[in-house]
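Here the complex is missing a single protein chain, while all its other protein chains stay put.
Letters A and B name the chains as they come in the text, with residue numbers starting at 1 for each one.
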Amino acid sequence: MQGFIYPNEFELQWGLLVVLYPYLTGLVAGAFILASLERVFNVKEVEPTYRLSLLTALAFLLVAPLPLLAHLGHPERAYEIFMTPSPTSAMAMFGFVYAWYLMVVLLLEIWFDYRENFVHWSRTSTGWRKWLYRILTLGATDLSEKSLRFDRSAGKWITIIGIPSAFLLHGYVGFIFGSIKANPWWSSVLMPVVFLFSAIVSGIALVLFIYIWAQTVRGRPVDMLCTDKLASFLFYAMIVDFSLEMLDFIHRLYEAEESITILSQLVEGRLFNSLIVLQITIGTVIPLVVLLLVSPALKKGGFLATTGELRRMLYLGTAVLVQIGIFSIRWNVVIGGQLFSKSLRGLTTYKVELFGMEGLAMTLFLLVLPIIILWVLVKVLPPWLDGEKGAPSEAG
Amino acid sequence: MPQQVTRLLVAFALVGAALLIARYFLVPDTFGELGHYRAAAVDSIRNLQKSYAGRQECALCHGDVEAVRSASNHRGVSCEVCHGPAAQHVANPMEVKPVIDRRRTLCTICHAYNPSRPTGFPQIDPVAHNPQTPCIACHRPHAPEPPSTPEECGACHGQIARQKAVSHHAALPCTTCHQVPEEHKTSPRTVQPTRPTERAFCGTCHGEPAMAGSGIPQVDMRTHGERYLCWQCHYPHFPEVGR
Partner (left out) sequence: MKKKEVTGMTVDSGMTQDPGTTVDSGMKRDPETTETMEKEVDRRAFLRACGLAAPVILAVLKVPEGLIGQEAIEGAEREALLYAMGVDVQKCIGCGRCAVACKTENRVPPEEHFFNTWIERYVIYSDGRVVVDSPNGGIDGFPELPEEGETLRTFFVPKLCNHCQNPPCVQVCPVGATFITEDGAVLVDEEYCIGCRYCVQACPYGARWIHPEKHVAAKCTFCYQRLDEGLVPACVEVCPTGARLFGQLGNRANPLERFRRFNEIQVLKAHLNTEPKVLYANLDGEVR
C-alpha cells in the first residue's frame, strides 16, 4: 500500500475471475464476427473456419457465466438478475443481452446450419447418438429443396442480426466498466469500443490458432489461403484496436485531468509489466510487425517471402502472443482500475491466490474448460465434412 | 409456415412459459410495492436491535447527573461516549450496568494534544500533565472545569504556542498583543480575547524609528505594504519572512 486509500478499499472487489469473464466473452464475439465474415460478406477464403468459429463461440459462451457465478457472494441467488432486473443496471441488462445472443443468435444459427446434418445423422447413427440427433432436429425433418433454402436464408438473416448482437454482447461489457463515473480509469466513452475491437482481435487470433492446430493434429492440410486471410483480418483489426488504445492514452495525457498523477504512477509502477511489456510490446507491437512483414495484409505475398511452413508457425506464435496481449488488456482494465484509490491519493496491491474460488487454479480450469467443451462439440457436431456429403468425418 | 419456424416457436414458447412460471414463484411478495426493491427489507432494517439508548433515556433516571453535566463544559458530551452503549442497561437497569472507566486513557482520547485538533480545544500533554495521577482526581467528569484556571494560553492553544515558541516572537507573552478577560478561561467561546485592529499596533515595535538599534526589524510604516494589515502577510505567531 502506498499513499492513502479509503479504509474500505483495502481489498480488491473484482479479481482474476472478473478478468477472465470479459476475456471469454471477447473471444465469443470475435469468433462469431469472423464467422459472419464468410456468411454476410462472402469472404470465401475463410469458409473452412465457419463452423469451427461458431462452435468455438458456443463453447466459450457456455463457460463465460461461470466465472461470474463463482465470484458472486451468493451464486444461489443469481436467478434474481432475470427475475427482478433493475432497468438502470448495465449488469442486469447484460443478462438479457447474453440470453438473447445465446438463444436467438448463436444456437439458432448453429441449428439452422446443422439441421440438414442432424436429420441425416439421426437416420444413420445408432444408440444414444441417434436419439441426440433426433432431439436436436426438434422434429423439423423436412429436407426438401425449399426447406433447405429456407435454412440457408434464415442462417444469413440471423448472422446479419448476429453481427450487431455480437457488438452489443461485448460492447456491453465495456459499457459495464465505462459507465462507472466513480472510477477515472474505467469511465470513458471509448471503453465499449476498445473492448469490442480487442474482442474481435482475440476472436480472430483464437480461430486462427485452433484451425491451424486442429488441422495439424488431424493430419490434414492447412489451407494457407484461409490462414492468410485470417491473418490479414487480424492485422487490420489490430491496427484499429491499437489506434483506439493510443487515442485513449494520448487524450488522457493531453487533458491531464486530476487523476493523471495517480494513473501515471499506476502505469509506471504497478502496471508496468502487464501494460508496457505484455499488452503493448509483446501483445501488440511484435504481432503487428510479424503480420505486417509476412501476411498479405498490405502487400500480396507479404513484404518478406516465407514458406507456408514458416508462415504457419509464425501465425501460430502470433496468435498466442495476441491472446496474451488481450488477456493483459482485461487485466489492466479490471485490476488496474482497482489498484488506485478513489481518493486519487494512493495505490494498493492485488495478491493472486493459488487455490480458492478466485484463485489461479480456478482460472486455469475455466480457461481449459471451453477447450474441453469444444472438443466434445467437435465430436458431436463435427464441423468438417470430409467424408460423403452429410456424413460425419472420422474422429478428429 | 415452414416447419422449422413452427418447431422453433414451440420451443421458445415452452422456455418462455417456464420463465413466467418461475417468476411467479421466485419474485418475493413485497417486491415493487415501494420501488424496485423488496419492501419487507425496510421493515427488517427498521427492527434491528439498538445498542445505544440516547441521552434522553439516561436523563429519565439520572436526572441529577444530567443537571450537573448540562451546565458544564461537557454539556455536549453524551453519556454513552464515556459509559458505552446503554440500551441493554435501560432495558434491564439492575442486572446490566454500563462501564465506568476511571483511567487516564479514557480522557486522553479527546484531550491529549494533537496538532490537527481545532485551535482552542482544551488539550494537555499526557506525559507532562500530572503524570500517573488519574484525571478524575482533579476534574469531575460531569463538570470538568479545571480546579484552577490554566495560566498558560498554550494549555488550550497548543499549536499556536508551539509555533510561537520557535519563532522570533518567542519571548513575547500572548498578552503583548491580546487582551484576555479573565472570563475567557472559563467561558472560552462566549468571551473572546481582543486582537489588534490597526497597522500602528505593530508599528509600536516595528515602525521606524521606534526601536532602532534594538535588533528588532524596522520598516517605514508609510510605505511598507501600506494597503494591507501587517498580519495579512506576516503570521504573527511565526512572523519569519522569506523561505
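Note that contacts are C-beta pairs under 8 Å (C-beta built on N, C-alpha and C of every residue); 3 or more make two chains touch, one makes a residue touch a chain.
Just so it is clear, the model here is predicted, and its values are computed rather than measured.
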Inset, instruction - Taking the full complex into account, find the residue in B:M1, B:L20 or B:I45 that is in contact with the omitted chain. - result: B:I45
Inset, instruction - With the missing chain put back, which residues of chain A would touch it? List them for me. - result: 4-11, 13-14, 68, 71-75, 77-78, 80-81, 84-86, 88-92, 95, 176, 179-183, 338, 341-345
Inset, instruction - For the chain that got dropped from the picture, name the residues of chain B it touches. - result: 28, 31, 34-38, 41-42, 44-52, 54-55, 74, 76-78, 80-81, 84-85, 109-110, 112, 114-118, 121, 189-190, 192, 195, 197, 229
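The definition used in the following text is that only the chains that are shown with their structure count from here on.
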Inset, instruction - Using the touch definition up top, name the residues of chain B that touch chain A in the complex. - result: 2-4, 6-8, 10-12, 15, 19, 22-23, 26-27, 31-32, 36
Legend entry - chain B-touching residues of chain A, taken from the complex the two chains share: 79-80, 82-84, 86-87, 103, 108, 112, 115, 138-142, 146-147, 150-151, 154
